[in-house]
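The complex appears here minus one protein chain, its other protein chains still in place.
The block that comes next holds subunit A.
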């Protein structure tokens, strides 16, 4: 052995262990990686924003004594029966099929107890969720699985889904393992086959058609229901403007951290934008059209805490939606099941093979033995608690900023910790008055 020091082994950043493992996996199986959830990248996010709080130039409201309201009206533009929610945190669309019936029931129970809405998904409306949801939004999706005028009429709002943050421009695939008798019957498909969801609606293309489609849905439901249009975070300025032009009451905007039941990892991680970058563009579109607060904006994709809620609203959203966070509140990825996650080759917190239907927590499965483990009453209570905590957190921040309603939060209450976040959110870099891209900046 020479006494000279050797160059230590150096791992390539480009060909990291993760990348190399994926190359080997692809080579061995011949199929791309399919998984659930949203982007796992470290993205510019609400964590990169801070509230400034009150100071000499503005005074705060007294916590626990001075009121800070949290309610929100949705669908005030055209609907005869707009929705009034106690809190601005809604439950995002998740399908029966992807989730078990008891999990849908728990979402309804929790949301109703907290005074907010739930949303159906790509599989039709189940009795579990209609029965347990005081306010239920019925998704109108490209696949139209289970779509029928009776459910349309017993919904409280209709959400025309154009895209979702995890996969803007993509359809879906529910693998055969989860196509049980009941799922197959609701979707009018043979049991056990892979079920493909189309990426485009079958009977309209583009904003002019969408306007007519919305007219039809309004006519079928006698102009009673608010009509939402949901888009993935791709071109939020134009998508928002076009949704408004097409007649939407509410725009739902989902960033790339938003989850999906199953799609290609390459799609989740490489298509779409983080929600932080999307909100200001959508708000600007609404403001340019004179429709901010007239057409409501619901944002989603990585909302986890009351601070996230407050930041989204300060940027101009009227409400937020949660999906992944709601599942975690129900018990998804709970370390209590660590031994079983290990058997599946994963660990609590990283489990994302929801499409395989083997969820130890009994939530993202159609296996009756597994979903028996999940108690919808307890799950509902946990979700209600979580929604209440998020609301209290958002109120705490809003009071500190001197706001008597969450809707009064504004970009002026915020600063950014990074240049990227400052540019995306359109708020100054902390300690400066610099908003990259504005004020004569580049």
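Here is the rule we use: contacts are C-beta pairs under 8 Å (C-beta built on N, C-alpha and C of every residue); 3 or more make two chains touch, one makes a residue touch a chain; residues count from 1.
What we mean here is this: contacts and distances are computed from a predicted model.
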item	value
Undisplayed chain, where the name is taken from the UniProt record, one of "Protein GlxC", "Putative lipid carrier protein YhbT", "NAD-dependent epimerase/dehydratase domain-containing protein" or "Fe-S cluster assembly protein SufD"	"Protein GlxC"
Residue of A:212, A:336 or A:350 in touch with the missing chain, whole complex considered	A:212
Touching residue (missing chain; options A:100, A:143, A:281 or A:366)	A:143
Touch criterion as defined above, residue of A:23, A:198 or A:266 at the omitted chain	A:198
Subunit A residues touching the omitted chain (full complex)	29-31, 143-144, 147-149, 152, 173, 175-176, 187-190, 193-194, 196, 198, 202-204, 209, 212-213, 215-216, 219-223
